[in-house]
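The other protein chains are all here in position, but one chain of the complex has been omitted.
Right after this comes chain A.
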């Protein structure tokens, strides 16, 4: 659910909901947004919240009138798959732009069925697309399976492995930007490492326990590519995956 670099801690278990909401609100804002560079044109005229909302709108764009190229194909597929599973996503209900602690980018709060986006940490549109993809994978898992987010670290580990694997978090390019160089099978190393980081950000457990959980579930969860049917290395793969998802009735009735 939450990762050191990319997510924020999830909501507290139901019985602790009396306290705060959002997320291990260790997530009170520690620094104000004004000083943040890098948004170019938008910085001068919009607050972080407005920027977050605008970028989110663009990510979720599925309008046919804008042409098939509009929006993000990873997100389009996830939204379709969730709708198909009975969890249609409503922007106002299921997304929230907020200030977050540290350099976490987002999180999925299973107790409120809400994706939180860290408006002070999401750098640009591409980053927004990836964070939304990552969190929607958690939401998708929550929708289609009984995931014991708060009581079974293996379930949490599984969803984190899937999210790191399928969202583009561990693409070769992203790893190079992080100065993690490696080629042969490096993707799997990245997925393990990021899953462990994410678990440690939201659970008060040792690295060894987190690592053990990831090791136990890795084989199964790394190979679970739902709803993509493959690891989408870039938008082309994601578009093909979306095409296959839309074709699934024909597919299953003819094999």
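The working rule: contacts are C-beta pairs under 8 Å (C-beta built on N, C-alpha and C of every residue); 3 or more make two chains touch, one makes a residue touch a chain; residues count from 1.
In this text, contacts and distances are computed from a predicted model.
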Chain left out of the displayed complex - its UniProt protein name, from "Nicastrin", "Synaptic plasticity regulator PANTS", "Signal peptidase complex subunit 1" or "Chloride channel protein": "Synaptic plasticity regulator PANTS"
Among A:103, A:124 or A:247, which residue is in contact with the omitted chain in the full complex? A:247
Who touches the missing chain here, A:118, A:136 or A:221? A:221
Option touching the unshown chain, where A:78, A:117, A:131 or A:158 are the choices: A:158
Residue touching the undisplayed chain, where the options are A:126, A:172 or A:209: A:172
In terms of residues, what is the contact footprint of the unshown chain on chain A? 17, 21, 85-88, 90, 93, 112-114, 141-148, 154-155, 158, 172, 183-188, 217, 219-221, 223-225, 229, 231, 233-234, 236-237, 240, 243-244, 247, 250-255
